[in-house]
Every structure is written in C-alpha cells, then in structure tokens.
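Presented below is the structure to which this report refers.
Note that one protein chain is taken out, while the other chains of the complex remain in position.
The letters A, B and C name the chains in turn, as written, and every chain counts its residues from 1.
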Amino acid sequence: MLSKIVRTVANQLMLFILIFGLYVIAHGHLTPGGGFQGGAVVVSGVVMLLVAFNAGELKKSLRERFLSIMESTGGLVFVVLAFAGLGTVFFYNFLVGSPIFGDIPIPGPNPGNLWTGGFIPLMNFAVGLKVVAGLSAVVLALALFTSGEEMEE
Amino acid sequence: MRKVIGLVLLIVVVAFVVYGVVALIHPFGYPSQSDMDDYIIDNAQNQTGSNNVVASVVFDYRGLDTLGEATILFTAVTGVLLLLRTLKHEEDRS
Amino acid sequence: MDFLTTNSPALIVALPLFAAFAIPLISRAGERTRNTFSLVIFGLISFLVAILAVNVHSVGIRVYTFGATAAQMALPHGYMVPVRIMFEVDGMSMFMGIIVTTVALAALIYSLQFMKGRTGQARFYSLMMLLYAGMMGLAFTGDMFNLFVFLEIASIAGAALAAYRTNMADAVEGGFKYIVISAVSALLVLFAIGILYAQYDVLSIAALAHFMQYTPLDMIALALLVGALVMKLAGVPLHMWAPDTYTVAPAGTTPMILAASYISMYALYRVTFTMYGGLINTTAIGWVVIIVGVLSMFVGVMMAVHQTDIKRMMAYHAVSQGGYMLLGVGVCLAVITDPAALASYGRDAMNGGIFHIINHVFYKALLFMTAEAIFFRIGTRDTNKMGGLARNMKWTAGFYIIGALAISGIPPFNGFASKLLIYESVLKFSPVLSVIAMFVSLVTLASFAKVFYSAFTGPPMPAYEGVKEVPKSMIVGMSILAVLIIFFGLFPGLIVDTIVAPATNALIDQASYINAVMGAVP
Partner (left out) sequence: MMESIPLNFPFLAAALLVGIALYIMLFKRNLIKLIMGVAMLASGVNLFIVALGYRAGGNAPIYTDVPPGPMVLSVPQALTLTSIVINVAVLALMLTMVVHIYRHTGDIDSEKSRKLRG
C-alpha cells in the first residue's frame, strides 16, 4: 500500500477516468473509440487503484462474484441484441429507423448526432461492460494469486 | 547444430516474407483493390446510421467477428479464473 | 420449422455462446440446474444440427449472410463483391459438424459425473460450450478472418481446459505448449489473410477463390497457411505438442481437443482444395501431403510402442492415425488432374481419408475416455502399475476392447471400413505405401494388445481390490461412441453414401462453392 497522498489522489482520479471511459464508450459510433477502447480506459483506472492500494484491499470493494455477473450480463446483452435481429437475419441492425437510436445521419460530413447508429451504441455499452469486468477480474486475480491471497468462491 | 539449422531456416523464411511484403505488395498508401471498402465507406451511414465507419464495420458488417472477439475475451477471463481457482484438499490426488 | 431451417447455421453457433455466457449466472442456482441447462441446450443444438444436415443433404450448399436483409443475400444489391460475413455450409462442413456434435455430446454426458465435487465446474462447462462453438464456427464459416477468430476461440478454450488440473505441473505445461503453438499458428494464418486481403480486398473464401490469380504473393500466403495449419493438426515434423496436451487434458475434454485438431485439418483442406484448388501444382502438393502422412504414421506409431503412460501412448497413436487421413487425401490430390485415375481410385482414396476422420475421432475419443475412467478410479496412468482391472471394471474393459480393435482395423468395427478403402486405393497408386500402412496397423494392434494384457488381465493387484466400475453417466457417454463404432463398422456403405461422399464431392467441386456466393455477379 502506498502513502496516503497517493491513495487519495488515486481515489479522486478514478472518477475522472471513469467519466472519460464512459464518454469514449458512449460516443463510439461518432468519434474514434468504442466499447473495447473505453473499457480499457476504465480498466487502466482499476490498475491504478491496484498499484495505490494492494490487491487484498481492493478485493473488498471489487468482488469477484460481482465482476463475474457483470461480465456474463455484458455477454448476454450482446448475444441477445444479435438474436433480436432474427426477425430478418441474425445480427440484422433492427434498430435503424426505429425510435431508439434510429436517426439516420445526413450523408457526408456532419457534426454528429448521438441518437443514431441503431444497435451499435447499445452493443458498445454491452462490450464495454464486458471488457471492464473481464479485464479487471483478470488483473485482480493475477495480483491476488501472486501475492498469495485466496480468491473467494 | 540444431541452432544453426534453425537459424538458417529462420533466415530463409524471413527473407522470403520480407521480399514478398516489401517488393511485391502494392506501394504503401495506394491499395490496388478497394471494392469492398468503397462500398462500406459509401453506404455505412445509410445502412447502419453510424458516423464512425469503423464502428459500423466492427458491429454491423463484421458483427460476428466482434461477437467472436468478445467471446475470446470471455473465454480467456474464464480460463484465467479457472486456472487461478483455489483447489479443495481432496482434489490434490488427481 | 421453416424459421429453424433458415436460421439453423447461425443458431448452431450462437446458442452455445449464449449458454456459455449464461452458465456462470445459472450455476448460482445449483449444480443440478446447471447440468440440466447444459443438457437441454445441447439437445436443442443437436436437433438443429440434424435439421441442417438433412437440409444440406437435400438442397446443397447453404449460405447464411449475417446482418443482411435476407440470409441468402451473399452479395449486396447490385454489387459484385461480398461485404458481410457469411457462413457457407456444404457437405464437408456438415460432415465435420456431425463429428464435433456427436463427440461433444458424449463428452458432456461423460463429464457430468466425472466432474462431480470438483472446483471450478461452472467455468469448466462454460469453456466446453465455447470450445464446441469455436469448432462449429470453424466448420461453417465462409470467411477467412472469421476462420481466424473461431480458430482462436477453439484454441484458447482448449488450452484452458487442458491445464485444468493446475495442481499437476505437467498439466499446466501441456496447456502452455498448446496455447503457444495455437497462438503462433493463428498469427501466421492472420499474416496470410493480410497478404490475401492486400491483393483482392475481399475476405470471403469463395470470393478469394474466385479472384485468385496465384501470384508469388499467393504462394507465400499458401506456404504460411499450410505451415500454420499442419502445426495445429500435429502433422509429423511439428507434432511435439500433441502428446503432452492430450495426455494431461481432463476426461471429456481430450476427445474435444482431438476433434479440434481435425477441425484444423478441415481448414487445411478448405484452403488447399477450395481456395487454391485448380491453381496449385496438385501433384507436388499431393506428394508433400503423402510424405507428411507416411512420416506421421510411422513416427507416431514408433513413438507409441514404448510409452508406459496409457494416454501418452494413445496420443502418439492419434498422430499416427492422422497420417492415414493425409495419405488418402494426398493420393487423391496427386491424381486430381487425371480423370481416369481419379475415377478408378482417386475418389476412393479421398473417401477413405475423409471417412477415417470420423472413425478415428470416435474410437480415439472412446479410448481416451476409457483411459480417463481408469485414471478416475485408480489415480495413475502408468500401465506398469495397472493389473487385473477387467475383473472389477467390466464395462470399461469392454469399451477398451472395442476401441482397440477398431483402431487396429479389425473387421466388424469402423476402423476396418475406412482403412480398407485406403489400402485398396493406395495399392493401385503405389503398392509400397499400402504395405507401410498395413504394417503400421499391425504395430498398432500389438501396442494396444500389450496394454490390454498389462492393464486389464492378470492377477488383480492388491491395491485395486475395492475398485468399482465408473459411474453411470460416464458409461453412457462411452456407450454412445461404442454403439456408433459398431454401427459404422456394420454399415460402412450406408455411411459412405450419405455423409462421406457428399463431403468428398464438396471438396473436389470447387466451382459450386464459389457459385453459391459469387453466382449473382452479372
């Protein structure tokens, strides 16, 4: 565990990292970024917390069971979105033109409209959830294992 | 001896790849064919409603690859957690 | 019903993925719920595979385009190249699908009681589903990059399962070796995909085959693909990983990892026959395949004879049996340009090589399962420490005899059927090769007989006095395979006509594979 200054700063910074990660995820269909990239940003924050505190400390607030549920949920949402297109074809983008994220942007360069993209923004969120949970679980499990602590379950 | 054979083999393979990749492939910046990508760049906005063409390729045109990719991440995480699990004592035998 | 027929290619791959994501959640409701859920999902998938198999058999090649406005629309409106990912299911894909599904079903049932009371079960079943999904995706896909993705799914899941027994050092090392080999071969495949993409700007296998000009760059890509896939399927110069990995993988998963390496063989055939078919110098490539095959047969069996670890011995035999498949297909490749020779023995050789895949996967899976059953009860794989087990483990001993006779090519079992096809046709091509193949079979019989005498017969060892037969679910898993082995051995003509010949035709008939996708080009 590092000094109190580092721990406090890490705690405060985590909020900003979280917001930036969410921004990258949410704007995945408009600007460079998306679920994987935003998720990785958030996980970098988790790694920062892991350095500032130690693994045993972090385990108390970031439970493995919670991460596992979160990851499965992300995966399920993704697959279910793909299944939902089955009315036409698996993976059909059924939300284009619908009231949810259904707007179609003006062809050519445009300033961007958040309410577009069909199921792409939703899938970005599902993937983001999955990446955050999955990579945090891996990092945490490796840190716990090498420091000789037991995982729960 | 084994190392020398390996090294020679490696040099031959790498030389072939370098030759092929540097001299035979299209010049950097001027792709020789771009039919599939032109179609995607022209139609992505209408068909998927997404300004980010890469996002529309990742989630719509090649959505199955992304499902596979998310699955691989899930597989690896599952695998890591499976391998790092705490064993019960009676399991130590087998 | 119509809905299911149309969407079955997608559902067969998507349902196991769904199940794999859901299993960690469902496990919280208890072991029984999870096992029921896995079995129900798997029953559903088997049903879909049956529907699709019937459909492909009657209709021909099925194309399923993901995300298009209609599943059959491989090309976008008024455009000449495919843009979206598609599945292309032909006779050969379906053949692999049937193998994988049967083995996975047997393995799943076998694992139910084998895994009882162990840690990490939820993740184990999740990975089984993922491994299955990866293999099915690989068999069905019609897109090169998608093939890479599914190759990775199958190999990561396989490696994690192989290393399941983390308390044993060799288990983790076997898994590590497998994942390094898989990662390197997958990356070489990706490099080849990059080279192909650079020239033709398409990724669909059919479109690549359509545009293929066989430039020097294509040759480099072919070399990379063949090297990578031979490494993945444990062909002889690159077979070192196979014994280590097969030996340590826990029961139920060994057959699936075995099947995964034959899926790589399928990918190799897909590349050489479908993508490069008609352009490559088939005689030269055919001889390369024959030489790799003969070497695999010979080296594998020679390494197997003096092993004392029962699973390791079987793993070397797997390398050796892989040689038979390559031999049959190689002979066909060598004569594919000569219609007379093709009709007289080339097609038969190919049928034999392809038929041997399904036979070998079934009996080798059965043998691996019996070896694990012994290990399950007595905790050792060393044949010198076994003895007199037939007295107490009657079923296991019976299944072992069936598997051993099948692998040695003794008449009423399935190994004989495919080996006879190979012997006969190879005899017309080159008698020497045929004699080598028969000799290898004899050595195989000897080595399995030796293990049988030392493990099952003889006086019972005092340490194993109280050994019981394995639990019911394991017996059921093994008997599924045993019944199929006997059935295939009794009616080889029926099997060759219904599933093997369509697979062979699908590989030789490159034009219709291309037409199914590119047919709409004006």
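Throughout what follows, a contact is a pair of C-beta atoms (placed from the backbone, for glycine too) under 8 Å apart; a residue touches a chain by one contact, two chains touch by 3 or more.
From a predicted model like this one, the values you see are computed outputs, not experimental measurements.
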Chains in view touching the one left out: A, B, C
Candidates C:Leu48, C:Ala163, C:Ala209 or C:Val440 - the one touching the absent chain: C:Ala163
Interface with the undisplayed chain - residues on subunit B: 3, 6-7, 10, 13-14, 17-18, 21-23, 25, 27-31, 34, 36-37, 40-41, 44-45, 51-54, 57-58, 61-62, 65-66, 68-69, 72-73, 75-77, 79-80, 83-84
Chain not shown, touching residues in subunit A: 30-32, 36, 105, 108-112, 135, 138, 142, 145-146
Where the unshown chain meets subunit C, residue by residue: 145, 148-149, 152, 156, 159-160, 163, 166, 169-170, 172-177, 179-180, 183-184, 187, 190-191, 194, 197-198, 201, 203, 240, 244
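FYI, only the chains that are shown with their structure count from here on.
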Contact graph of the chains (line, ring, star, complete, other): complete
Higher-contact pair (C-beta pairs counted), A-C versus B-C: B-C
Centroid spacing, where centroids are CA-atom means, of subunit A and subunit B in whole angstrom: 21
Gap in Å, rounded to a whole number, between the CA centres of subunit C and subunit A: 36
Subunit B-subunit C separation of Cα centroids, rounded to whole Å: 23
Residue numbers of subunit B (touch at least two other chains): 60, 63-64, 67, 71, 74, 76, 80-81, 85-86
In subunit C, residues with contacts to at least two other chains: 14, 17, 20-21, 24, 66-67
Touching residues on subunit A, where the partner in the complex is subunit B: 28-32, 34, 64, 68, 71, 74-75, 78-79, 82, 91, 93, 96-97, 101-105, 107-108, 110, 112-113, 116-120, 123-124, 127, 130-131, 134-135, 137-138, 141-142, 144-145, 150-151, 153
In the complex, subunit C residues that touch subunit A: 7, 10-11, 14, 17-18, 20-22, 24-25, 64-71
Contact set on subunit C toward subunit B in their complex: 14, 17, 20-21, 24, 66-67, 76, 79-85, 118-120, 123-124, 126-127, 130, 133, 137, 145-146, 149-150, 152-153, 156-157, 159-160, 163-167, 172, 191, 195, 198-203, 215-217, 220, 223, 375-376, 379
